[in-house]
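Please read through the structure below; I'll follow up with questions.
Of the protein chains in this complex, all but one are displayed in their positions.
Right after this comes subunit A.
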Amino acid sequence: YDMQTFVYPSSKHRQMRGLSPGQTTTYTYSLCKSQRWYAVSHLSVQERIDKKREAARLGGGQARIEAQHKRGKLTARERVELLLDPDTFVEYDMFVEHRCSDFGMDSAQNKYPGDSVVTGQGRINGRLVYVFSQDFTVFGGSLSGAHAQKICKIMDQAVLVGAPVIGLNDSGGARIQEGVESLAGYADIFLRNVLVSGVVPQISLIMGPCAGGAVYSPALTDFTFMVKDTSYLFITGPDVVKSVTNEDVTQEELGGAKTHTAVSGVAHRAFENDVEALLNLREFFNFLPLSNKDPAPVMECHDPSDRLVPGLDTVVPFESTKAYDMLDIIHGIADERDFFEIMPNYAKNIVVGFARMNGRTIGIVGNQPKVASGCLDINSSVKGARFVRFCDAFNIPIITFVDVPGFLPGTAQEYGGIIRHGAKLLFAFAEATVPKITIITRKAYGGAYDVMSSKHLRGDVNYAWPSAEVAVMGAKGAVQIIFRGKENQAEAEAEYVETFANPFPAAVRGFVDDIIQPSSTRMRICRDLEVLVNKCQTNPWKKHANIPL
């Protein structure tokens, strides 16, 4: 047997082998001289390996790939390639096949190496991430026992090394032929989603159908993004809805991106198409720490931390009833005006999202006076609470901008349980131990003042702008109570405004640390974050807290 030299023909092959592209890899079989018999059989194994790999790369075959493209969707592998840095994807379990033998599933043509999911790890801007990407071309991306096992494997490893997990979902649902095996697979994933929650960030990007039990995996992850027009999330599809409730509804109306980003609040954001979604996911990933043991990332920053923002001095209108856009403040203070908003179309009376201050990731929560006067209601409380808890879990400082007239009154809110839901936001702010900086820009009325990261909930630095009004309620309502029956209500109102419609009552008690010029807000936050970077605070030992769900 002659000495053979194998040069892997393409960079793709090298990549599969986990070899870096620059490495000239020659495999010299003479090394195995003493085991010549092995080398002979090795050749045929090598052929089989190559064949299997090739089959795995093709997924459900060329025809299905083209069908996928026709739908305006990319294949599972194309998605992974776009998401990760070039040549960094290391694939696992390319040879795993499903183990079902019912309904003719064990026939050769029903076996696809790798089955209906691509899994592995790679890098986004140099940082480690674990990825699974469901392959719609193989049995419609349906979840088999093997499919679930592959996902569980990377999730387990992600926790071991402390790196986020990104799921690219495009699956018709359970592999019906596998029955309970498939259901068990889902449960295995759910369990891991739950155990991993708060350990490493988990992100789901819905890029096709995701129905039935499958929806609960994205629902358990930290962030769910969708692709407009090509992705759906629902428990039961339009046909079942029709037969059960007799409602006529399209897929898009029932579980499309618009529904979930604006109405249900299930998804956090939607993007135009696969390419944009993946590119945005890369950008989003840069905001996140890799695990709960890592600090919030700090990027190279060109924006001076002591930059004054003169526009902030005039952003709050003179009349306290007039609206303004909280985003003007957020864009003003953030590095390079860059703000990655979470849930921009849902519960718009609160704004949440990520930005950077002097390069460091921060989470921003702000009441939005432009929508419903910035009041807190059920949806905005839940939206805010979930965001605050994510930041707290992953060491991301929280900056809170307060302009809140109170909780929204009314039967709809009370019957809906505003007490229970409002308590979630209160709970989240109170238990958070990350650096908390609060700026009261205008109104901070009633219980909502307490809730919005007040000094009393362990706010580290609490500022008031000169336009701040911290009081139990607005002048009109207060005067009707305190001065009931008094003739000159207008005079009483003026007196109340003079006493309470300013930052002094809070400042003299030390409930705000300082009254600051709005244009200096960025400079101060940057400075405070630097001070608070080593903040260390722990809550009393407990198995877990009991947030009012």
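Here, contacts are C-beta pairs under 8 Å (C-beta built on N, C-alpha and C of every residue); 3 or more make two chains touch, one makes a residue touch a chain; residues count from 1.
Following the convention adopted for this analysis, contacts and distances are computed from a predicted model.
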Protein name (UniProt record) of the chain left out of view, among "RNA polymerase II subunit A C-terminal domain phosphatase SSU72", "Aldehyde dehydrogenase", "V-type proton ATPase subunit a" or "Propionyl-CoA carboxylase alpha chain, mitochondrial"
"Propionyl-CoA carboxylase alpha chain, mitochondrial"
Among listed residues A:L183, A:I235 or A:C301, the absent chain is touched only by A:C301
From A:R127, A:K258, A:R458 or A:K535, the answer for touching the chain not displayed is A:R127
The one of A:A56, A:L74 or A:A148 in touch with the missing chain is A:L74
If the hidden chain were put back, which of A:E272, A:E491 or A:E530 would touch it?
A:E272
Have a look at A:F318, A:Y415 or A:W541 and name the one touching the chain we're not showing.
A:F318
If the hidden chain were put back, which residues of subunit A would touch it?
20, 22, 69, 72-74, 78, 81-82, 85-86, 88, 123, 125-128, 229-230, 271-276, 279-280, 282-284, 286, 290, 294-295, 297-304, 309-315, 318, 325, 328, 331-332, 335-337, 359
